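One structure is given below, represented as structure tokens, and several questions about it will come after.
The complex appears here minus one protein chain, its other protein chains still in place.
Letters A and B mark the chains as written, and numbering starts fresh at 1 in each.
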Amino acid sequence: MSEILLEIKNVSAYYQAAGRIPPGKGRTIQALAGVSVCVAKGEALGIIGESGSGKTTLARVAAGLLTPSAGDVCYDGRKHEFRRCQSWVQMVFQDPYGSLNPSLDVEAAVGEGLLLLRKVSTAARKRKVAEALAMVGLPRNVLDRYPHQLSGGQQQRVALARALVTGPRLLVLDEPLAALDALSQARLLLLLAQLKARLNLSYLFVSHNLAAVRQLCDRVGVIHAGRLVECGSVLQVLTQPAHEYTARLLEAFLWPDPSPFRGRAGN
Amino acid sequence: MSFRQGGILLPAVRNLQFALSGSEALAIVGESGSGKTLTGLAVMGLLPHGAVARGRIYFSGRMLVVGRDSDWDDLRGRSAAMVFQNPAAALNPVIKVGRQVSETLEFHYKISRKEADTKTLQLFSALGIAPAGRRFHQYPHQLSGGLQQRVMIAVAGALEPPLLIADEPTSALDLTIQSQVLDLLTAGVRERGRALLLITHDLGVVARTADRVLVMCAGVMVEEAAVKELFERACHPYTRMLLQSVPRLDRKLSSKLPCRPLNFRTASGCPYLPYCRRAIEKCRQLPPPLNISPTHRVCCHLAGGRRHV
Partner (left out) sequence: MPEGRSHFAVGLSLVCLLAVAALCAPVLATHCPYAPAPEKSLLPPGQEHLFGTDRLGRDVFSRVIFGSRASLAVGGLSVLMAVGIGTAVGATAGYYGGVTDALLMRLADVILSFPSFFLVLLMVSLFEPHFWLVVAVIGCTGWPATARLVRGEFLRLRETDFASAARLSGASDSRVIIRHLLPNALGPILVSATVSVPAAILTEAGLGFLGLGVQPPVPTWGNMLRDAQNYIRHAWWYATFPGLFIFTSVFSFYLLGEAMREALNPSSGKNKSYA
């Protein structure tokens, strides 16, 4: 936990409330209120929160897709232009189908970053794309497929390959499991853990799935109504929650195990 | 009350057979595409156009023929009702939520609007839709997802149907809301002697809510057991893999999951055949359900020796 890769300092973000008439007048919604988190090299930070808590906004701020209204985002210890470290910050989105351009085949989608950020020649690009696909466990024959010809799990792997192909150091994962089946979820989780160890990647893993965060992350932050209410090591937060909201989340967790809940043994 | 269903829709669902009695919650578990939603729709007589289905369903001793729409006419709403995954889409957006419930009451019980409204308010407070008086006059989009799902349960439960079918009732909801809604559904089972058919892919939901579980894979039932028995002594290799794949808070995920993309066989034979380590020649034919205990049946040729009492 030495080198700090990403530091988010006191960030706030506002949204204009949509659908108000007349538009532009009045209500703004605060999505983030003074949130500070940091991710060290090789570390996975989980962010747990419910819908509307601001966790997706935090992910977009971290990936440089959203400029916060207040606060600083520092990459690699310095607050410099996002564009300059763009090649080592990548993101995987919640909806695998929506995050792939329906009119580009897999090779073009994955190769885009290499072409634009690394200026790699066509031949080398082909090789690197194939490598990235192999890394996420996809067969070569998906290269010329289009997103709608792939299953949800495969689409999410393509999105992961696209994020990995430029050799990033930090991956922002915004609910990457939410749209997948139980089995695909488990397999993607295992893959993410394996890639993290192999490539010494850092993750900012945003999720509402406590168990998935437990599997993948070293530290976890709990976000509620735009504020970071608790942050600490995964084991500590999930076994001895300090904040009342964290405790409530843990209590609501649905254990995949009938015994602790039912008095009617054996039925 | 019992259901019997035989051979609906090949290849979406094959030879499914199960029974469900009052004050019991049965969960149907499976991946997407396993035919679990279709099964729920078949029980409600709501099969989509183009579905070819055969089979019979016995409802309180009455035989209903799958695919004959008229058999269900007086059943829906009064005897069986359904809660859908997305309450925002299932509620009428231009009618106040209170009226959506009270209109049903008015129509079915032939009571005055005032009486129906009073009953609805009672129902709302019983389901934790608070403050009931204000919520009554709101439109669906003004309610949060959790409240919408409660209203949906109120609509479905308004006529006190003995059977409630819930298709992924909590997958669109937040964690803290999920357990509240599930408790509401189980309360109907415990307190009113209702039968609940819960369709889900989430084993956490199953563990919290169901008495019995039926596991489906690629349109066939692979295992059915009392919930405790299934979690502790699963026999079918598919069920075991499913259980292994759930991330838990108390231990790390097993890395022994199959790494090839899962593409289960739907034509004939055991759907898990391509992935099963112990598969034998006989597995090319789907085995009949084998009772290994009074509350546990499994469709696997290799489960014979694992009989337990």
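A few points about this structure:
The criterion applied here is as follows: a contact is a pair of C-beta atoms (placed from the backbone, for glycine too) under 8 Å apart; a residue touches a chain by one contact, two chains touch by 3 or more.
Keep in mind that what you see is a predicted model, and the values were worked out from it rather than measured.
Taking the complete complex into account, B:Pro48 is the one of B:Pro48, B:Pro93 or B:Pro288 that touches the chain left out. Along subunit A, the points of touch with the absent chain fall at residues 60, 63-65, 86-87, 89-91, 93-95, 98-104, 112-113, 116-117, 159, 162-163, 166.
The criterion applied here is as follows: only the chains that are shown with their structure count from here on.
Centre-to-centre separation between subunit A and subunit B, using Cα means, comes to 31 Å. Subunit B contributes residues 31-32, 145, 174-176, 178-179, 182, 201-208, 211-212, 226-229, 231, 241-249, 252-253, 255, 257, 259, 261-262, 295 to its touches with subunit A in the complex.
Residues 50-51, 137, 151, 153-154, 181-187, 189-190, 208-212, 214-215, 238, 248-249, 252-259, 261-262, 264-267 of subunit A touch subunit B in their complex.
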